[in-house]
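Every protein chain except one is present and positioned as in the full complex.
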Amino acid sequence: MTTSLSPAFVRPSGRAPDQLRAVTLSRGYTRHAEGSVLVCFGDTRVLCTASVENRVPAFLRGKGEGWVTAEYGMLPRATHSRSDREAARGKQGGRTLEIQRLIGRSLRACVDRTALGERTITLDCDVLQADGGTRTAAITGAYVALVDAINWLTARGEFKSVKGGRDPIVGAVAAVSVGICGGVPVLDLDYAEDSGCDTDMNVVMNDGGGFIELQGTAEGHAFRDDELDAMLALARKGTAELLAAQQAALAGR
Amino acid sequence: MTTSLSPAFVRPSGRAPDQLRAVTLSRGYTRHAEGSVLVCFGDTRVLCTASVENRVPAFLRGKGEGWVTAEYGMLPRATHSRSDREAARGKQGGRTLEIQRLIGRSLRACVDRTALGERTITLDCDVLQADGGTRTAAITGAYVALVDAINWLTARGEFKSVKGGRDPIVGAVAAVSVGICGGVPVLDLDYAEDSGCDTDMNVVMNDGGGFIELQGTAEGHAFRDDELDAMLALARKGTAELLAAQQAALAGR
Amino acid sequence: MTTSLSPAFVRPSGRAPDQLRAVTLSRGYTRHAEGSVLVCFGDTRVLCTASVENRVPAFLRGKGEGWVTAEYGMLPRATHSRSDREAARGKQGGRTLEIQRLIGRSLRACVDRTALGERTITLDCDVLQADGGTRTAAITGAYVALVDAINWLTARGEFKSVKGGRDPIVGAVAAVSVGICGGVPVLDLDYAEDSGCDTDMNVVMNDGGGFIELQGTAEGHAFRDDELDAMLALARKGTAELLAAQQAALAGR
Amino acid sequence: MTTSLSPAFVRPSGRAPDQLRAVTLSRGYTRHAEGSVLVCFGDTRVLCTASVENRVPAFLRGKGEGWVTAEYGMLPRATHSRSDREAARGKQGGRTLEIQRLIGRSLRACVDRTALGERTITLDCDVLQADGGTRTAAITGAYVALVDAINWLTARGEFKSVKGGRDPIVGAVAAVSVGICGGVPVLDLDYAEDSGCDTDMNVVMNDGGGFIELQGTAEGHAFRDDELDAMLALARKGTAELLAAQQAALAGR
Amino acid sequence: MTTSLSPAFVRPSGRAPDQLRAVTLSRGYTRHAEGSVLVCFGDTRVLCTASVENRVPAFLRGKGEGWVTAEYGMLPRATHSRSDREAARGKQGGRTLEIQRLIGRSLRACVDRTALGERTITLDCDVLQADGGTRTAAITGAYVALVDAINWLTARGEFKSVKGGRDPIVGAVAAVSVGICGGVPVLDLDYAEDSGCDTDMNVVMNDGGGFIELQGTAEGHAFRDDELDAMLALARKGTAELLAAQQAALAGR
Partner (left out) sequence: MTTSLSPAFVRPSGRAPDQLRAVTLSRGYTRHAEGSVLVCFGDTRVLCTASVENRVPAFLRGKGEGWVTAEYGMLPRATHSRSDREAARGKQGGRTLEIQRLIGRSLRACVDRTALGERTITLDCDVLQADGGTRTAAITGAYVALVDAINWLTARGEFKSVKGGRDPIVGAVAAVSVGICGGVPVLDLDYAEDSGCDTDMNVVMNDGGGFIELQGTAEGHAFRDDELDAMLALARKGTAELLAAQQAALAGR
């Protein structure tokens, strides 16, 4: 690893460069949704609910497939200074649409939509408090809410006709941010790091070690191959820990 | 009181007709806002944040007065079945606008806007989980968030030049719903009661026993004077208990 | 009553505290609508049309019930200074939505929607000239337009299969504003009073003396029980006179 | 003239081919606007108000010129069947925008905007009842409202510094529709004719006999030179009568 | 002709008063659309595509008729200074809607919609570069794209059951602007002329010499009969040349 590049850099939080923030995944956080998880990555808190509906979007009607989609929102005062309420402004901003498209694609990557059948699962990810990494926390938490919703369907016997076990879920996904801050590759950036770093990359991986999504942006200088490699190594470590946290939460530990 | 009208009616929750649900007011629920309160009326949970900004709307510029306003939202899966996200639909519905106007008016009734000076306090009331009475919970919680924001300003010496103590706050406000269910006047309706009752009234009162807002609607049959009197008596009892709960929360009890 | 509080108060219009403005209800004001009434409360003039359509909103389809709904608008120069045209701004304001929801609820309270059958009656209330009390004038006028539309349907034999007389109409509704101005409870506030009063309440009542809607707001100080009682007494007197005016208009007097 | 083309055609209204409908121009129809005229072309009734504001659009700021603009609306039940309220749909339709642009251009043609000074006059033309020809009625009525607003300004001494009489008004404009119905050129089409005619043309002329706007549309077959000539002759006759009616109204006859 | 009115006027382009700009009609300009034509009137360049869809708008369903409609857009930097992107502003302006309604009406005038059958042809006219006359160029180019789309349908045997040759096309349409500049009637105004002229008229004609649309506007002074006659004579000459250019393009010359 390339932490030798800038041995003097100290993270604002005092964490080691390859250290995640404290992660919690609280299932059953609200009572109406089929899956409801409050995910915390340190001070970032996102409420992820999974809602099951017995219909599919127009483009899928009659095809025998289901759909998984996501919506993302931020409470106006989740952030340091109050931001406009998107419902009051009358439209969702580009950042919001970009994030909810990313969450939707990431979650669809772990679902067998034919096994799901003609139903839609909507993952609502609402940020109650933001401190960097809201989209990666959202993906990580939404996965647990999604599995809970599938389990709710399974418990009602909805997948009886389908052969085999935990059906429409074909893997697990988790996401984490990595970046280069003060020349040092770091894992799971908080807001203080995120706003000052040179490069920022969000990585979505599955439990087979494959990449689902990779979104890297050079904020300061363009990043080199060795920096990319260092960031990917951190992402691999971080998502492995997050995948373990998801399994622990689902196992009730 | 007229509870003798229908002695057979039993509240779905098992509560006495004049009994509030369990009420909690958790201050400092999120960390960025100048005031942040999670209010629970039973299973109804609303996050109320107060945000201070050093500007006023155009119609008040240069008049030496401040402004207090509110915005209301409901997370899509706060309810039994998922409702559309208003930001995605591109506009706030009539019910939302009506409620946020009510919250704003109610809170302005306890503020001396000249003492506040040229700043705006925005109360964001976001429903995390709904079980009836979200607007009354929101008003009751927003009052505590508002006082916390004023205290934050006071602690920074912003009202030094104003003579006297806890300045721009000139009273306390709390709100509760009352209704006629199965012929019985009841206090603080939950969703099961609200959707089946004949009459539903939201009452906002201050700590001087005065009415700030009264909004009664006959859902089934028109209500009579004696029913109105019975409901107002319950409202007086309920708001008195809520005003006490607010003071306890603010005193750190 | 509490008129002794401020015996010196004189209404800008010179009216007695319990005196309505001159009320006229002109039926057949325009020719296309099934019901069309110009209602005047003094200088407040609202055109109320009732339109019958043989369809119901999606949530009622196939349930054998009809729907009654309302829309409210104000011509840009109905007011002292020109206000923006809502169609040009691209959305209806909160006040507009609040008023049209109130009108719709009030009128539904006098209709048997099963007797109406699967049709929708839309009450369009457009303010040609405003001088306070537009929403109460609108409700009072819309009732007459609604009855005319029902009569039009009856004349075409649409309710033949339903047993009994003036079918889907199960009562009458009228509305009036009351308030406390300069300490005096007054009936039917005009703009000069409305903009300066301490408390303003809109009351919708039926011909059985029951309350349909009650919406009171303390603009200045919170109102007390005795003030509420005085206002309700005035409202009872005012709506009784308005209900008589409606019957006279419908009888062609 | 070519009325010999189809001698058998009888107008639904029984009017002669070159006969206007009954025209009335009622000044002072509402009381708040600086100019307020109800114009009737037969059963077509349009309320035209002129509102004076002491500001100009951004593109004119600081140029010493005024602005004259128009907005057009149709009450939902001005027509045979109810049309959607544009404010509720969230946008003005193409027809509405086209008509209000036409009204604005037509009225600007009779105003010296430098003499007007840095103020805006907005002409709101709202159709209370439609029976064809709403845009031509609107232009004809808006002219009278505009002159009343200018007179109101003159009476307040606003144009004292400008030399000469009725300053910013430099002419008069009126508009009428003409068309070919059943082969016969006719003047001032009502709805029954308008919806069935082959060609429809709206002509705006000034009191000098010049053309301000000409908008002809072949609905059925393309129109020939001789048909155009016949229509223009009718338009000349019709606008001359309308210009006389405007002068009579302004003279208080 | 009346060019003697102001013999001194010289067109900025050096053209004779009755001279069109260089006109080109490039078919097959893009590859996906059923018809795709780049039309140039001098420096004005508009891409016109015709898209065939097997559905009709709701108001035509089941009536056995087709529909022809148009949409118009201007790239933000088609003009001298950048104009806002309408998609970003969230609505199409009045000018855009007016132009696309004109294009649609003009093209429908040359189509037998019953012969077309239940399909919609949408003409998208997007201005890549503007130098005056974009709407007349759009109509002229859209006609060629429309014929190409009809030919594409014919080649697929879609009109086999209909008797006769080039079926749903019942004529040709072309459009040109004319105006009075410096007192001289001129043909096909470019931007330099358009922005300074006294009168501007857009004329749509068919190959039978009939008028489809006539839209004249007095920008400076009202125009007289003799000026109208001179402009119409120029329009007749111009559209004849454009109709010939269309036929040449369609013949592959």
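As written, the chains take the letters A, B, C, D and E, and residue 1 is the first residue of each chain.
We take it that contacts are C-beta pairs under 8 Å (C-beta built on N, C-alpha and C of every residue); 3 or more make two chains touch, one makes a residue touch a chain.
Keep in mind the model is a prediction, meaning the values are calculated, not measured.
Taking the complete complex into account, the chain left out of view touches A, E.
Check A:65, A:112 or A:213 against the missing chain and you find that the one touching it is A:213. Here one chain is not drawn; of E:23, E:56 or E:78, the residue touching it is E:78.
Shown as candidates are E:20, E:33 or E:56; the residue that touches the absent chain is E:33. Although one chain is not displayed, its contacts with chain A can still be listed: residues 91, 93-95, 97-98, 100-101, 105, 109, 201, 205-206, 208-218, 221-225, 228, 232. Listed by residue number, the positions of chain E touching the unshown chain are 30-33, 36, 43, 45, 47, 49, 51, 53, 71, 73, 75-82, 85-88, 90-92, 96, 122, 124, 126, 128-130.
In the analysis below, only the chains that are shown with their structure count from here on.
Counted as hops between touching chains, the shortest connection from chain D to chain E is 1. Two copies of one chain, chain B and chain C, form a contact in which over half of the residue numbers belong to both partners. Over half of the residue-numbered contact pairs at A-B are shared with one candidate from C-D, D-E or B-C, namely C-D.
Using mean Cα coordinates as chain centres, the one most removed from chain B is E.
If each chain is reduced to the centroid of its CA atoms, chain B and chain C end up 28 Å from each other. Chain C and chain D have CA centres that are 34 Å apart. Residue positions of chain D touching 2 or more other chains: 90-91.
Arrangement of the chains shown, judged by which pairs touch: a linear chain-to-chain path with two open ends. Contact between chains, using the touch rule, shows up for A-B, B-C, C-D, D-E.
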